[in-house]
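Notes follow once the structure below has been shown.
Apart from one protein chain that is not included, each protein chain of the complex appears where it belongs.
Chain naming follows the written order as A, B, C, D, E and F, and within any one chain the residues start at number 1.
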Amino acid sequence: MVNGIERPLDLLNNSKGKEILVHLRNDRQLVGTLLAFDIHVNIVLDNAKEVSDGEVKRSIGLTFLRGDTIVFISPASTIASEKKE
Amino acid sequence: MVNGIERPLDLLNNSKGKEILVHLRNDRQLVGTLLAFDIHVNIVLDNAKEVSDGEVKRSIGLTFLRGDTIVFISPASTIASEKKE
Amino acid sequence: MVNGIERPLDLLNNSKGKEILVHLRNDRQLVGTLLAFDIHVNIVLDNAKEVSDGEVKRSIGLTFLRGDTIVFISPASTIASEKKE
Amino acid sequence: MVNGIERPLDLLNNSKGKEILVHLRNDRQLVGTLLAFDIHVNIVLDNAKEVSDGEVKRSIGLTFLRGDTIVFISPASTIASEKKE
Amino acid sequence: MVNGIERPLDLLNNSKGKEILVHLRNDRQLVGTLLAFDIHVNIVLDNAKEVSDGEVKRSIGLTFLRGDTIVFISPASTIASEKKE
Amino acid sequence: MVNGIERPLDLLNNSKGKEILVHLRNDRQLVGTLLAFDIHVNIVLDNAKEVSDGEVKRSIGLTFLRGDTIVFISPASTIASEKKE
Partner (left out) sequence: MVNGIERPLDLLNNSKGKEILVHLRNDRQLVGTLLAFDIHVNIVLDNAKEVSDGEVKRSIGLTFLRGDTIVFISPASTIASEKKE
């Protein structure tokens, strides 16, 4: 699963076109399909939704997220497949 | 809908002249027509309005917004069309 | 009204000598006549007044404002002319 | 009064040797005579006093102030002469 | 144990492929296997889990963590082996 | 007293080997003898003590202080000599 990750941004590159979870500084969480990112970790999500405790709170569609408000980013697939062992 | 977005700022470029929603760090939200932006994500909105829970709180007209207070930006059209599926 | 705004700072350039509203990070608001600005969005206001809910709280005269405490800036004329439509 | 202010720092240059009011991020206010400043808006005040509601809280003499804690700076003379019109 | 640490990032280099504890600014703690890092201390963890008081709160799988939200990082092995002496 | 202060850092240069008061962002105050400083206003104090309301709370000896946590710095001699006039 982790092949080809030599630098941190490689994970984002591998996640293009896939669903990711983004955890923000204000403890909000967004899920959406990663369309683009840059070295500042600014990202664009398609079909973004704000989620809380696994529930969708609102849909915000296509979204530009400033990198400096991001705490962590995880591919949605790896979260699902590792639910508390 | 997402054609042509290779870098994050492409979404802003595609949104020029269109209505966007801007979510700020202090959890205020503004809607307005995107007139201009730069690489710091400083933006100018025309006909800007502060909104809360879908209600207009006040109109602030033509507005310069500093990029470092912005959390995310969404084209208003994509929010409307994706209301909780 | 919005002619000639290609980059965000164009709005500030158009507003020189005119009254603007400045919203700060601590949610204070100042109005005053824009005399000067730079690329850091440091600005100088003449005849600056701190306002709250449309009331003048105190006059602070000629004022230098650091750009990194600013959230947004609006020409006072556009606020007046767009009061909730 | 505002002659010769083309760039924001011109106001500070005009205020050298004069009394200024400095409003800090933590909402403290200092008054003192401006001796020196640099492009980071670091400043040195002589005969600095912390004030609150027009009262002197304590004297702190000669003081070096880091620019990134400053919100705004006003020449004391312009505050006095513009007291709520 | 501490051989070969001349610069701070040497500790991260020595920890590649090993489990580390990451303490974030919001006082959350994550454990996971360090896959990659860069000079901004952005890191990628595999099999990341959020922990609190030694309990796993949730699994978040493969994760990209922005460096500027990190307070400290410890190899998990050194924590275990030094439990209050 | 203020001879030779053309740039803000001149005050720190004049204070080497003398006692200074350092006010930090978290409203803690330290006094100590200034041994060294750099352009980031990182400083080293000897015989540093944390003080509160004129009382010594604890001694912390030789101390390196990061510049970005500092609000203001005053030579102790000027504070004493200007006690509320």
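As a working rule, a contact is a pair of C-beta atoms (placed from the backbone, for glycine too) under 8 Å apart; a residue touches a chain by one contact, two chains touch by 3 or more.
These numbers come from a predicted model, not from an experiment.
Just so you know, the chain we are not showing touches E, F across the whole complex. Chain F residues in contact with the hidden partner, per the touch definition given at the top, are 24, 26, 30, 35-38, 42-44, 46-48, 56, 58-66, 68-69. One chain is missing from the display, and on chain E it is touched by residues 1-2, 5-12, 21, 25, 27, 41, 67-68, 70-75, 77-79, 81-85.
What we mean here is this: only the chains that are shown with their structure count from here on.
Touch-path distance (fewest steps) from chain A to chain F is 4.
If chain D is disregarded, contact among the remaining chains splits them into the following groups: A, B, C, E | F. Touch-path distance (fewest steps) from chain B to chain E is 2.
Separating the CA-averaged centres of chain A and chain C is a span of 36 Å. Each chain gets a centre from the mean of its Cα atoms; for chain A and chain E, those two points are 20 Å apart. Distance between chain C and chain E, defined via averaged C-alpha coordinates, is recorded as 45 Å. In chain C, the residues touching two or more other chains are 68.
A linear topology is adopted by the chain contact network, the touching chains following one after another without closure.
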